[in-house]
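Scroll down for the structure; my scribbles are underneath it.
Missing here: one protein chain of the complex. Every other protein chain is in place.
And then chain A:
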Amino acid sequence: MAQQKILTYLPVLPSGELMGSAAELLGAAAQLGSPVGVIVTTPGMAEAAAESAGELGAATVRVAEHEAVGTTLTEPTVDVFTTAWEDLRPEAVLVPNDIDGRDLAARLSVRTHSAIAADVVGVHRDEEGIVAHHSVYGSTFTTESATTHGTLIITLREGAVDYRGQPVTPEIHRVELGELPPQAASITEFSASVEASTRPDLRGAPTVVAGGRGLGSAEGFALAEQLADALGAGLGASRAAVDAGYAPHSLQVGQTGVTVAPDLYIALGISGAVQHLAGMQTAKTVVAINKDPEAPIFDIADLGIVGDVFEVVPQLIETLKAQRP
């Protein structure tokens, strides 16, 4: 029996590169069946992305290029996926659990009468079909779900899947866009993000350094940045630090921000509210530095240091520098 098709949404950056999530989406797709990548861009943007999709394991790539992609929200992508779904009857559709991915999953689910598994952290296959893994209530519970029948649409949490596909030379199919519904929202403006960070992305970084309210100010938050850079780590922040304006919202770790599961998580001046723990408590090793010996973060830290971050961290950076000439 031929392998089941797994339709996989591969978003493309304005530069023409694939989004970082492509590697894990195609990895998860390869765990389940034969990955079919889908790329939907404005004209002239898809070629290089389709080639890189092959390197990440997409044996087949469906490519659609159209001006409407830059001016109409979600609908061009939904149209391409609906046609692909009708042609291929995939066993699963994989999309990133980000804003655009969720909108695609939602419309496609209703249009094709398919069940959704949202915010999925892993997948496997058993005799009955595809099983999706979820991490619930800030990683305090793990559940598994499946669909009773039909295609399962999966929104995959970023940074959750380590498996990677094998490089192949992709077969590229160009497809046309159908007629779009008149009521779709329009995109009237795009502004590229100015963040030219050389730090690894918070999601998926093996080490994360996060700063909290205890850093005292935006200037104080620079200490977290220095340690992150010394360790080559991703940078995060607690909600309290974001609300206080020390760090941008994109760095927020917790219930209402990013969920991370790094090998090492270093919390600087973070008290450890339940909402913060919800976003990081599956880290393999947690180190916490806080002035308050009663801070709840110490209850889950493998190593807790009661002390002043502004003394401990510079000494840590110095010591590590001295060890690594």
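Descriptive notes on the structure:
What we mean here is this: contacts are C-beta pairs under 8 Å (C-beta built on N, C-alpha and C of every residue); 3 or more make two chains touch, one makes a residue touch a chain; residues count from 1.
Heads up, the rule we're going with is that contacts and distances are computed from a predicted model.
Remark: of the listed names "Amino acid/amide ABC transporter membrane protein 1, HAAT family", "Cupredoxin domain-containing protein", "Electron transfer flavoprotein subunit beta" or "Phosphate transport system permease protein PstA", the one matching the undisplayed chain in UniProt is "Electron transfer flavoprotein subunit beta".
Across the entire complex, the residue among A:P11, A:G122 or A:G269 in touch with the chain not shown is A:P11.
For the chain left out of this panel, the touching residue among A:R102, A:R164 or A:R199 is A:R102.
Looking at chain A, the residues touching the absent chain are 11-15, 19, 73-74, 97, 99-100, 102-103, 105-107, 109-111, 113-119, 131, 135-152, 155, 181, 183-193, 207, 231, 249, 255-256, 263-264, 273-275, 278, 281-282, 285-287, 289, 293, 298-308, 311-320, 323.
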